[in-house]
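Here the structure comes first, spelled out in structure tokens, and everything after it is commentary.
The complex appears here without one of its protein chains, the remainder shown in place.
Should a chain be cited, it is by its letter among A and B, assigned in written order, with residues numbered from 1 in that chain.
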Amino acid sequence: MKNIYQPELMDVASVQRHTADVKSVKVRFRDADCAQQFQFRVGQFGIFSAFGYGESVFNICSSSTWNDGLEFCFRKTGRVTEALWEIEEGDTIGFRGPYGNGYPVEAWKGKNLIFLGGGIAMPPIRCAIWYALENRADYGDITIVYGARTVADLVYVNELDEWAKRERVRVIRCVDPGGETPDWTGEIGFVPTVFERAQIAATDSVALVIGPPIMIKNTMPVLDRMGLPRASVYTSLENRMKCGVGKCGRCNCGPVYVCKEGPVFTMEELAALPQDY
Amino acid sequence: MSEFITSDNLRQLAAEWIAQGIRVAGPQRAGGRVLYLPLNDAANLLLDGFIHPANSAKEFLLPKTETLYGYRVEGHDIKLVEEAEAETPQILLAVRPCDVAAFPFLDHIFNWDYADEPYNQRRRNTAIVALSCSTHDANCFCTSVGLGPASERGADVLLVPLTGDTLEVQCVTEKGRSLFAGKTKSDNVAAMSAAGPAPRFAAEAVRKFSAANFEHPLWAEHALACVGCGACAHTCPTCHCFDIVDEHSARVRNWDSCQFSLFTLHAIGHNPRPDQGSRQRQRILHKFSIYPDKFGEILCTGCGNCTRNCPAGLGVLPLLIAIEHEEHLPA
Partner (left out) sequence: MGRVAILTKPMDAGALVVLERESQIESGAVKTIPIGEPSTGTFADLDALLALPPDERMAWWAGEFSRCTRCYACRQVCPMCYCERCVADKNRPVVIDTSPTPVGNFAWHVTRAFHLAGRCVGCGACNHACPVGIDLRLLNMAVHRAVDQNFGFNVGADPKTESPIGSWAPADHEEFIR
């Protein structure tokens, strides 16, 4: 029987550098059967191995409709991500997954989608955006508000341009005051402020909000004022994980194991959880 | 009619098992303590003279360190090296009922949606012979969590000491019956188990309070003495939290503890449980609120090891009693 802790070997297909400390990596399953059979729900995460250094948890930031492998995006922060920073095309890493509950894309059908993200939180939103664009007829208007501290901290910038060209998609990018460059043509301001200025309608909408705690804290009142119920606002939680399968006892947020019953929660569900994250 | 064995014959039987290449483990003296250890010489097996070994028997199902698999770095490539299956049969002998009752909890969590094969292999190859308690100490509270000195939960066999050197042999499962077939004598005498400690607190009161009082000064107050080591978790029969690390070309699973400050530390430096109060709260919540809500069982068998081993004399018992007192205070 399979050892659930043993990863699949993945070949690194390409590495893209986004900022001074953020890279994204495309990987393919080495095993052909695995490659063929692998499926995941957008919003699920994987546990990626840098052999010799350890494992790290990242959202699978490619769309679930893409067949040529997976993508993950990370910031160089600690021991494992420093090791992953050094990998190149042709290297081998490990992957376990997919884990977690994923986004309820079925429940989102027919809705207008509002995506709000800050900094390194773009990757878990990116997969949902691509999924919606690939199933365009299932979803209404798409609004994307994405910001970072400075222009240099924005990730997937070329894809923001792509999305802006699609039908009924509005992309607003912003940087914190003082983070702009002389040729910056986007908005200046924090994501919640810029979002409120944009006066997006809340009718028949769901929102996906991912970012640092301060951004989420300041975005919630804006969504409340818009009239968006908290059960229609989604986020993806980060908590320290090791096993990913509900056994090592580390990631629980009160009664909820983030790796199994999350990481995707509505704000209503999150409000019922203790401040354990 | 009941079945009986003398302690001499039991040790003789253990010696036969050892000679057959079965890994036998049981209570023995080491380092001035009584510990569950691998048994090399059946003469060292202790059947009385102790309340509870200082460690727990979980080590034989969930080792303190375990290689999950190995790997070889070959240029840009990695070769995985699978671990050989844990085939050696083992018999855990003279294990206290409060240790044995923990095994069904571990079975549950290690098979919750995902089957943990390293654990399951070991489990399949293990037979468990429990030893009922004739007495208890001030740290025992098995009766407060639905167990008792003669609990058969999780056991293949339950041994109940009689006066003199005889033990009654109560076979609970087929596996247990096959272990002792032909090794016992029948008699009409029935062994009387000890009554066990009087209940120390009401578990339901603890569950109610913990679920409703995430922010309460009681957690920090009681944690003042806690030094943040892992003595409680490592000697607890039900604690199973583990770490996964890469060491010496292998991915290894090690015992961890929610009391360590590093347990929930994010790489970015954020820690959801930044102080000992929040970490103590997690321990109580996990055992007395979260586990019961999710799986219908309290993740504690009342063995008292945490309190016995705690350098500060804490463990869970003083906190549980304080919580129940708090829950029953007039609103």
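As a convention for this text, a residue touches a chain if its C-beta (ideal position, glycine included) is under 8 Å from a C-beta of that chain, and two chains touch if they have at least 3 such contacts.
Since the structure is predicted, the reported quantities are computational estimates derived from the model, not experimental observations.
Looking at the complex as a whole, the chain kept out of the display touches A, B. When you scan B:Glu152, B:Asp243 or B:Glu324 for touch with the missing chain, the hit is B:Asp243. Here the missing chain is touched by one residue of B:Ser151, B:Ser257 or B:Ser278, and it is B:Ser257.
Screening B:Gly70, B:Gly228 or B:Pro318 against the full complex identifies B:Gly228 as the residue touching the chain left out.
Although one chain is not drawn, its touching partners on chain B can still be listed: residues 30-33, 35, 37, 54-55, 64-65, 227-231, 233-235, 243, 245, 247-248, 252, 254-255, 257, 260, 262, 309, 311. The missing chain lies against chain A, touching residues 78-79, 82.
We take it that only the chains that are shown with their structure count from here on.
Chain A and chain B have Cα centroids separated by 39 Å. By the touch criterion stated above, chain A contacts chain B in their complex at residues 1-6, 9, 49, 51-55, 77-81, 90-94, 238-240, 242-243, 245-250, 252-255, 260, 274-277. Contact residues of chain B toward chain A in the complex are 68-69, 71, 73, 76-78, 80, 82-83, 109-110, 112-118, 120, 211, 214-215, 240-246, 249, 251, 253, 256, 258, 263-268, 272-273, 278, 282, 285-286, 289-290, 293-294.
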